[in-house]
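A single protein chain has been removed from this complex, and every other one stays in its place.
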Amino acid sequence: MTWVLNNLEQIIELTLVHIRLSILPIVVGFLVSIPLGWVAHRYRHTRGLILTVVGLLYTIPSLALFVILPPVLGIPYTSEANVLIALSIYAVAIMARSMADALASVDPDITQAATAVGFSSWRRFWTVEFPLAGPVLLAGLRVVAVSTVSLLTVGVVVGVGSLGYLFTNGSQRGILASVLAGVVATVLIALVFDRVLALLGLWLMPWTRSERRARTSIVDPSRSATA
Amino acid sequence: MNLFLDAFAWLLDPASWQGPSSIAVRIGEHLFYTALAVLIGAAVAIPVGWLIGHTGRGREIAVGVAGAARALPSFGLLFLFVMIAGVLLRGPSTILVLVLLAVPPILAGAYAGLEVIDRRVIDAARAVGMTEWQILWKVEVPLGLPLLLGGLRGGTLQVVATAVLAAFVNLGGLGLPIVEGIALRDYGRMLGAAMLIIALALLLDALFAVLDRVAIPRGVRAGRVTDVRTASPRRRAAADPPATTEKETV
Partner (left out) sequence: MFTARNKGRYALVAAAVGASLALAGCAQGDPLDPGSGSEGSGEPIVVGSQAYYSNEIIAEIYAQALENAGFDVERTFNIGQRETYLPAIEGGEVDLFPEYTGNLLQYYVPDTEATTADEVYAELAVSLPDGLQVLDQSPATDQNSYNVTAEYAEANGLTTIADLANIEGGVVLGGRPELEKRPYGPTGLKEFYGVTATVQATGDTTVESLLEGVVDVGNVYSADPRIEQFGLVTLEDPKGLFLASNVVPLAAADLPQEVIDIIDEISAALTPEGLIGLNVRSTVDEESAEAIATDWLTENGFLG
């Protein structure tokens, strides 16, 4: 482990870059998926189409996407924009389905009640459906966060600094500690992101706290989905 | 678009389909790794998931382990395993990385499938004198099948997209034309291979849709629909397939 101590500065630096680059795709994925998921939920006939197209995006190997995006979008190969856009696409691919599922999880009786007391569909969406969809949405977001952190390591193939550097460089030089440090740091970031999002969920959706205590024996979707 | 024309040119070129590095060979390798990893993953995850779902014990541990497994970067893990085990064991190392990817969604599908079953159904089964073994096989497993298939589907799609990694350790697969394409600036080759992977994913997805129709008893599907209508929102969310859409492809 002396290698880790000797190179601690570099590991920390790469970790910080990794965290910084992970945040944007997660946020973009969340924001873009709101309208997409809403359309898929609201107009039933579009659901299959949207979720299939989005599911297709998600099977594109990231290695290929990193190399194809620059010529298609006219951006430099080595730019962070390249990797950020690619990861945002994957985040949307995961999140749009979660969003549609989350909205579908809202009890229709409640939305009907909201309509009956005169909520406009805009207001009903933001004040009733969206908050009630929260727990399932949060589960999806946690999956997005973990996968984005993990996937960012591949960006090193096109030269975008991240913990992936410790994999390729360490493997070339035959330094096991380097690769191991990269794996451990990546997992740690992913777990911290996951915890932060879970706590944020409890804080923003206080009503899920009491429910959790009351229904311990029943499957908790936010847990099973990230498990 | 030019890139796509190049991709089709590569896919349709008879030379691409000949010899030891033919596209057909690459597809075969890719499917072999995928199938092997999913089968091993299922052999591990399904019994454990059923045990957890049936007994209701050990869930927290399983959730924790599976969550940590999801956070593992496959890309780094492969380098790590090959460095530790040596190049002669690169095959098992690659399969292990893919198995680790397949296990969390399958595990979640297996135990969630059992957990969402109405407790009264289990109690009824017990009341008519079924043994625990019978309850598992005759009640819980069939009723849990839809979610299990969902988990298997998610695991398979992740593995088929991530099997690209095999190319980094001399094991071929459809990742090889992608890596070659990057190095040779032959984007048609790279995009063509990526399109083949997407096609494979679609095909496997369709296969699971068929399985879903064939393997799940009519009664289960009917029961599942009513269950969804009457259950509380949170409960219904749980009845949806577990989120298996984690992306971890290279």
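Quick notes on this structure:
As written, the chains take the letters A and B, and residue 1 is the first residue of each chain.
Convention: a contact is a pair of C-beta atoms (placed from the backbone, for glycine too) under 8 Å apart; a residue touches a chain by one contact, two chains touch by 3 or more.
For clarity, every value in this text was computed on a predicted model and none was experimentally measured.
The chain not shown here is in contact, across the full complex, with A, B. Contact with the chain that does not appear here is found for just one residue of B:Q18, B:T55 or B:N170, B:N170.
Among A:A40, A:I68 or A:L84, the one in contact with the hidden chain is A:L84.
Considering the whole complex, the residue from A:S33, A:T168 or A:T186 that touches the absent chain is A:T168. When the whole complex is considered, the residue among A:L87, A:V156 or A:V183 that touches the unshown chain is A:V156.
If you put the missing chain back, the residues of chain B touching it would be 20-21, 79, 82, 86-88, 90, 167-170, 172, 176, 179-180, 182-185. Seen from chain A, the chain kept out of the figure touches residues 3, 6-7, 10, 20-21, 23-24, 27, 67, 75-81, 84, 127, 131, 156-159, 161, 165, 168-169, 171-175, 177, 200, 203-207.
To be clear about the criterion, only the chains that are shown with their structure count from here on.
For this pair, chain A with chain B, the centres built from the Cα atoms lie 19 Å apart.
The part of chain B that touches chain A in the complex is made up of residues 3, 56, 62-63, 66-68, 70-77, 79-80, 82-84, 104, 107-108, 111-112, 115-116, 157, 160-161, 164, 175, 178-179, 181-182, 187, 190-191, 193-194, 197-198, 201-202, 205, 232-238, 240, 242-243, 245-250.
Looking at the complex, you find that chain A touches chain B at residues 55-56, 58-65, 67-68, 71-72, 90, 93-94, 97-98, 101-102, 104-107, 110, 132, 135-136, 139-140, 143, 146-147, 149-151, 153-154, 157, 163-164, 166-168, 170-171, 174, 176, 179-180, 182-183, 186-187, 190-191, 194, 211, 215, 217-221, 223-227.
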